[in-house]
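Note that this complex is displayed minus one protein chain, with the remaining chains in position.
Chain nomenclature is as follows: A and B, assigned in order of appearance, with residue numbering initiated at 1 for each chain independently.
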Amino acid sequence: MKYIIAIIQPDRLDDVIAALEEEEINLLTVSDCMGRGRQKGVAEVYRSHVDRSGLLHKLKVELAVGNNNVWQAVDAITRGARTGNIGDGKIFVLEMEECLRIRTGETGISALA
Amino acid sequence: MKYIIAIIQPDRLDEVIAALEEEEIILVTVSEVMGRGRQKGVAEVYRSHVERNGLLHKIKVEVAVNNNDVWRAVDAIANGARTGHVGDGKIFVLDMEECVRIRTGETGVSAIR
Partner (left out) sequence: MTSIDTGDTAWLLISTALVMLMTPGLAFFYGGLVRRKNILSIMVQCMMLVAVISLQWVAFGYSLSFGPDHAGIIGGLSWAGLHGVGLAPNPDYAATVPHQLFMVYQMMFAVITPALIIGAFAERMRFSAFLLFSVLWATIVYDPMAHWVWGAGGFLKEMGALDFAGGIVVHVSAGTGALAAALVLGRRRGYPEISPPHNLPFAILGAALLWFGWFGFNAGSALTSGTLAVSAFISTHMAAAAGALAWAVLEWVLSKRPTALGIISGAIAGLATVTPAAGYVTPAGAILIGFLTGIICYFSVVWVKARLGYDDSLDAFGVHGVGGMFGVLMTGILATTAVNPDGADGLAYGHAKQLLIQFLAMIICGAFSFVVSWGLLKLVDRVVGLRVSPDHENIGLDLTQHRESAYTIVG
């Protein structure tokens, strides 16, 4: 099983969710985050204080999938998130050891669906 | 490749980002979280209701790196975040299988930068 973390532009979220739905991947978690990459961001100034971190607002989409569905999921996110511009984002695929459905206690692949 | 998750004090974010930048690690994702550890937090009271979860506001920093860069990244984060007080935070290093740049579809080591 894999745990996928995608950092995307906020206004691409609907398209990413729709693309994942086409692959019948419904379970996902979305959160607000700030990010930077090649798109270096902009330094902020508050009275005398300069904040150079240059972070921009992004969304983080997280989902867990079975080994067979990894590329389906990655492709769907790419499809939904791509605009061709710098700042489109990144997808990270991490190894996941176990998954458990809290309600029933099921584990493994059957807990993913 | 590794995926690094660090939980730090909000005031240390600028220094952590600057320290990572010195190591030429530009791609960083930052989010707001609540956490607790040894720094037990404080029970909250609303009218007479006591809330004991003791969670404190923290910042989560996430970075993806090549195997060779793991310790440089970990050291940079630790140096930027350290004040010597309880509550300085934790760093977790996870195995990462794949990395995709959404704009171009590149994968692997070259997509990380």
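Rule of thumb we're sticking to: contacts are C-beta pairs under 8 Å (C-beta built on N, C-alpha and C of every residue); 3 or more make two chains touch, one makes a residue touch a chain.
Model, not experiment: these values are computed from the prediction.
Mapped onto chain A, the interface with the missing chain covers residues 44-49, 51. Although one chain is not displayed, chain B still touches it through residues 9-15, 32-34, 39, 41-46, 51, 53, 55-57, 83, 85-87.
By definition in this document, only the chains that are shown with their structure count from here on.
Residues of chain A that touch chain B in their complex: 2, 5-8, 31-38, 40, 51-53, 55, 58, 60, 70, 74, 77-78, 81-86, 88-95.
In the complex of the two chains, the chain B residues touching chain A come out as 3, 13-14, 17-18, 26-32, 62, 64, 94-103, 105, 111.
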